[in-house]
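Take a look at the structure set out below.
The other protein chains are all here in position, but one chain of the complex has been omitted.
Right after this comes subunit A.
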Amino acid sequence: SMAANMRLPTIRKQVSLSSSLSALDGKDLVVPGDVITSDTGFMRGHGTYMDEEKLTASVAGEVERVNKLICVRPLKTRFNGEVGDVVVGRITEVQQKRWKVDTNSRLDSVLLLSSVNLPGGELRRRSAEDELTMRDYLQEGDLISAEVQSVFSDGALSLHTRSLKYGKLGQGVLVQLSPSLIKRQKTHFHNLPCGASIILGNNGFVWLYPTPGHQDEEAGGYYTSLEPVSLSDREVISRLRNCLLALGAHKVLLYDTSVLYCYESSLPHQIKDILKPEVMEEIVMMTRQKLVELEG
């Protein structure tokens, strides 16, 4: 199709909301190189370094002080996983008895062969044959949802998919956002009432997929349904994806309620229009309003 939208470049306007301004009062924001304190009585934590007796920040973020410990929590960072986090990752390597998974962290995470559910759901010792057929379960490029089992000493995460809700992901859309935007909740798997399902990975990777119909779970998450997805489902997922990008651009905390409100606010617009800057602003402002009403 040849029809195209064209726009002229403009100077960006600062969108400042009264709610965000009041929240900034108590925060101490620093940039790398800013001197936090000259008092030598403090212990230095993450994100700081000593520069000639002065405690200086090495990352851009807000200063946190716990008694005598000062650290700086960065605004934009790679995913620092903790035990119990739900992540969505992509297999990058198939090694002996384990897979390497890219989870937007500083190091690739590890998924051990012993941490996955074998097809059939049986509990047995992993044999040499299982090692050779690892590629049949997960290949390079596959997307999986998993949970963090433990953290190695160097910071790498060890993942497991020992539950039927985790496993290989089939048809859907992946949206990559910053990990700091995902709110920690009791559950990260939601079936949204608008007609799609979402997995909000703690590492910033969000997976949107059509709500699975009633099917008996075969191989603990390794059965990928290749049924064609209906147009209405695809439209819902496309709209959700654009809403997620809009929320991500305006740094709104993501959880099921905020995503849903954003979806509802975006209904008057066409799906492709949601990505326009002014439409994004309008939708996010309405979402923020609704969220404030919900709290108050």
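Simple rule for what comes next: a residue touches a chain if its C-beta (ideal position, glycine included) is under 8 Å from a C-beta of that chain, and two chains touch if they have at least 3 such contacts; residues count from 1.
Following the convention adopted for this analysis, contacts and distances are computed from a predicted model.
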Completion exercise
According to its UniProt record, the missing chain among "MAGE domain-containing protein", "Exosome complex component RRP45", "Integrator complex subunit 11" or "AP-2 complex subunit alpha" is "Exosome complex component RRP45"
Handout entry: Contacting the left-out chain in the complete assembly, out of A:Thr92, A:Ser114 or A:Asn191
Key = A:Thr92
Problem - Full-complex contact with the absent chain, from A:Leu8, A:Val66, A:Ala128 or A:Leu231 - result: A:Leu8
Handout entry: From A:Thr40, A:Gln96, A:Ser127 or A:Gln270, residue that would touch the chain that is not displayed
Key = A:Gln270
Handout entry: Residues belonging to subunit A that touch the chain removed from view
Key = 1-11, 13, 90, 92, 102, 108, 140-143, 174, 268-270, 276-279, 282
